[in-house]
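To start, I am sharing the structure in question, which I have written as structure tokens.
Note that this complex is displayed minus one protein chain, with the remaining chains in position.
Here the chain labels run A and B in written order, and each chain numbers its own residues starting at 1.
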Amino acid sequence: MEPLIEVRGLRYRYDDGTLALDGVDFQLFPGETVAVLGPNGSGKTTFVHHLNGLLAGEGFVSVCGLPVVKANLPAIRQKVGLVFQDSDEQLFMPTVIEDVAFGPLNRGMEATVAMEAAMRALGDVGLGALAGRAPYHLSAGEKKRVALAGILAMEPEILVLDEPTTFLDPPAQRDLAALLGRLPQAKLIVTHYAPFARALARRAVFFEKGRIVADGPVDEVVERFQWVPGTAPGM
Amino acid sequence: MHHVVIERWSRGASPLHARDARAKAILLLAFLVALATTRRLSPAAIGGYAALAVGGILLGRLPLAGLLARAAIVLPFSATFAALSWIAGDAARAVSLLVKSYLSAVAVLVLVGSTPLPKLLRGLESLGAPRLLTLVVQFLYRYLFVISEQAQHMRLAALSRGSRRPPLQFRAAAGAVAVLFARSYGRAEGIHQAMLARGFSGHIRLLADTRAGLRDALFLAAGVSLVVALRLSLGAPWNP
Partner (left out) sequence: MHIPDGFLSTPVWLAMDAVAVPSVVVAARMARRELEETRVPLLGVMGAFVFAAQMINFPVGAGTSAHLVGGALLAVALGPASAMLVMTAILSLQAFVFLDGGVVALGANVLNMAIAGVLAGYLPYHLWGRRRLAYFAGGVLSVLASALLALTELLVSGVPLPRPALVVTLGLFAMNALAEGAITAAVLEGIQRLNAGFIRPAQGTRPRTLAVVALGAALLAAVGVLVASTRPDGIEQLLHHAPGLLDTPWFRKTAEGLAGVAAIFVLTVLAGRLIARRRSA
């Protein structure tokens, strides 16, 4: 089976010289859901931003067989749907429907066709009724689902979610997990929240100081790094 | 918050809400120009303009008392100059300042209370407003509430850290504004990334504009005729 995402020896330095990624190797296969765990600042977000070409480092990154280079970016950004951590930065249009239609319009669809694609995507996340609403009135959970709809409207093959449970209360987290569980795309979920990771993923990778230091079944990785909230061992 | 209330009004349903944004904008302009060019505000003139404004409120099924109350926000400034005019012996001007500023405010509220801002912006665009400007207004409005909330939190945080000495408070306020700037800049970066991630390549494409119909044309014609008739009945513009 060909991997959907192939990363080999990825290195990335910030402008000030700090090494954010120090040689990352990774593969994502069709139908997989992989959790990306690790402490703050370990490079998780920097890593996922290389998958749709927002950042470009040294090494090899390819998506669905296409190397991540400038010429391939339009195609890659359709295949990789990135849901950002901050929904307010992602929902930048004045109404929900205009925002969800943003991606389809950029793909060159006619306005009416784009509108239909957007309504379908909103229906998929159960929020068709909110089409005319302004984003800043919505709850955190609704915003996250609208952001997801905006990605789904582009018909991606891979969903990448960066800390999707931030600001979500437990019911909203459960709803999101249920929704994601129903979607057929391969998924990469960056999360701090082990129960969420366990609910959706079978495999997990653990980032530390810019490298992947573990890659295996999610329960094992969580256990090995004690990646659960609560008292520290020995207290 | 004021703009939240206006926005709620604009999402309502009424014959006025259903009209094309361009027609409403042009009618507003006609009303404002007629009012502005009316030199002598007789009671009849005031009655005429007020009747048109109230007609708009009713047609838009907008809350009468609420709207009239909100328009009063312009009165403090006008009242100051009205008082000065009165003292200077120019009673007519005093009345004129108060009435014109107030009725203009009412008319503007009728427009924004019956037209969602995105529709209004697209309408103004097709009437010739530069697209870059309307897009900036659009984004400004989108993030106004979010960033204002942030500013509010910072203000409260600064208050609770409460230094009594003005020089320190000044420095704290400057620091807070600088941080707000930096976070806003970072937010703009994030928005840009989110746009790129969904295929943005330099041109913001928008959903189709609504087409104006016969009803809109009739509405505009009727409205402008009323305004012009009122204005001319109050003395031709070239004959003070």
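Note that in this section a contact is a pair of C-beta atoms (placed from the backbone, for glycine too) under 8 Å apart; a residue touches a chain by one contact, two chains touch by 3 or more.
Everything numeric here is computed off the predicted structure, so don't read it as measured data.
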Which chains here would be touched by the one that got left out?
B
Residue among B:A21, B:I57, B:L117 or B:L207 that touches the chain left out of view
B:L117
Hidden-chain contact residue, picked from the options B:L52, B:M154 or B:L207:
B:M154
Considering the entire assembly, which residues of subunit B contact the chain that has been omitted?
2-3, 6, 28-29, 32-33, 35-37, 70-71, 73-74, 77-78, 81, 84-85, 87-88, 90, 93, 96-97, 99-101, 104-105, 108-109, 111-112, 117, 120, 130, 132-133, 135-144, 146-148, 150-152, 154-155, 158, 166, 169-171, 173-182, 184-185, 187-188, 191-192, 195, 202-204
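Criterion: only the chains that are shown with their structure count from here on.
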So, in whole Å, the Cα centroid of subunit A is separated from that of subunit B by 39
In their shared complex, subunit B is touched by residues of subunit A numbered 49, 52, 54, 74, 77-78, 82, 84, 86, 88-90, 92-95, 97-98, 101-103, 105-107, 111-112, 114-115, 132, 134-136, 150-151, 154
Residues of subunit B touching subunit A in their complex?
7, 11, 116-118, 138-139, 141-143, 145-146, 187, 190-191, 193-201, 205-208
